[in-house]
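Only one protein chain is missing from this complex, and each of the others stays in its spot.
This part shows subunit A:
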Amino acid sequence: MDVAVLGASMTPFGTREPWVRELATDAAIACLDDAGVDPSALDHLYLSNMASGEFEGQTGVMNAVAHDIGAVPAYTQRVGQTSASGGAGLYAAWQSIASGASELTLLVGAEKMTQQSTGEAGDVIASLTHPAEYAHGVTLPSFAGLTARTYLERYDAPRESLAHVAVKNHQNARRNPDAQFQKDLDIETAMSSPVVAEPLRLYDYCPLTDGSAALLFCPVSVAREYTDEFVVLSGVGGATDTHVVHERDDPTWMSAVANSGRQAFEMAGCGPADIDVAELHDMVTLLEILQLEAFGFAERGEGWRFAVNGTTALDGSLPVNPSGGLKARGHPLGATGVAQAVEIYRQLLGKVDGRQVDAERGLTCNVGGFGNCVTSAVLEVAE
């Protein structure tokens, strides 16, 4: 059964006063309003979230949201896949409709992080690592530093090429009123910012973020009963890589991205050449580059050129992260994969002010850990 996306919403991302339950409820209600659907009609409600218990001592958020928005007795379930929880929620929502188990599914992704220090939040996220890694005090940014050194050395890529990704995504975020960062960045500032994990610096990384995003799904066969403005979730894929990062044959090759992308492309009946716009998981600048290579947009070792030569700019041949990406829109862990699809949904329907691109088919990629678990999705304009 083909799956349609009927509506979308997101709260502003950034440092927000509401806690995760309120953030999720706000996005859920806005999404239902966007589609003009009554909450009592929902069959399933999925809540993507990585660590609300650890971040704020709040569990059971999916049930709280179902109650608060008037969706009881809808079936509800939390979807957790670390920082890929939003993408995994997209997969779960697709399954619920495609299987026939639900005829109307709401997906909400939410996380509240900024009440913690960078060190504390980083440790919550690092708790996903293997004991043999965690004992050494690894963080996700440290994996990025280790991998960036290998990539830059092996492919003789200039250090500035990473800064170009950050500058591009900040420029895009300036055009997104819901983005966390509303200021331009220049190469010199990025290159001289404080070191986080050599050779990477502060502006290579995404910030801590609070926020929520939501999407509403139904079978394509009944979508026009709700609206003429919908998009089709034509492909989804999910895959894993080694839990222990150093056990990979080549740490610069994101095999779970390649495998999940292959599944999503196959289901959608398309390939990378058919993608007009992409929202990739730029937790760190390097990851946008590695995903361009793993999906087949760029040859291995060549992805760094795309932000430098403008290929991935808003007016380039493959706009990447028009929302500002994790880097500048922000990265509220469980909400990110949902927000990526919200951006593609709006781009495909021509609903974006100031950063609209010409697109009929878009791609999302949500990464858990340092490529440990990945979901990819293809969305396209309804025929």
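In the analysis below, a residue touches a chain if its C-beta (ideal position, glycine included) is under 8 Å from a C-beta of that chain, and two chains touch if they have at least 3 such contacts; residues count from 1.
We adopt the following convention: contacts and distances are computed from a predicted model.
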| item | value |
| --- | --- |
| Protein name, per the UniProt record, of whichever chain is missing from view ("Cobalamin biosynthesis protein", "Nucleic acid-binding protein", "Methionine synthase" or "5-methyltetrahydropteroyltriglutamate--homocysteine methyltransferase") | "Nucleic acid-binding protein" |
| Residue, one of A:Pro12, A:Gly122 or A:Gly296, that touches the chain absent here | A:Gly122 |
| Contacting the left-out chain in the complete assembly, out of A:Ala8, A:Ala35, A:Ala71 or A:Val245 | A:Val245 |
| Selected residue (touches chain absent from view) among A:Ala28, A:Leu47 or A:Val196 | A:Val196 |
| Residues of subunit A in contact with the chain not shown | 54, 118-120, 122-124, 126-127, 130-139, 141-142, 145-147, 149-150, 153, 194-200, 242, 244-247, 251 |
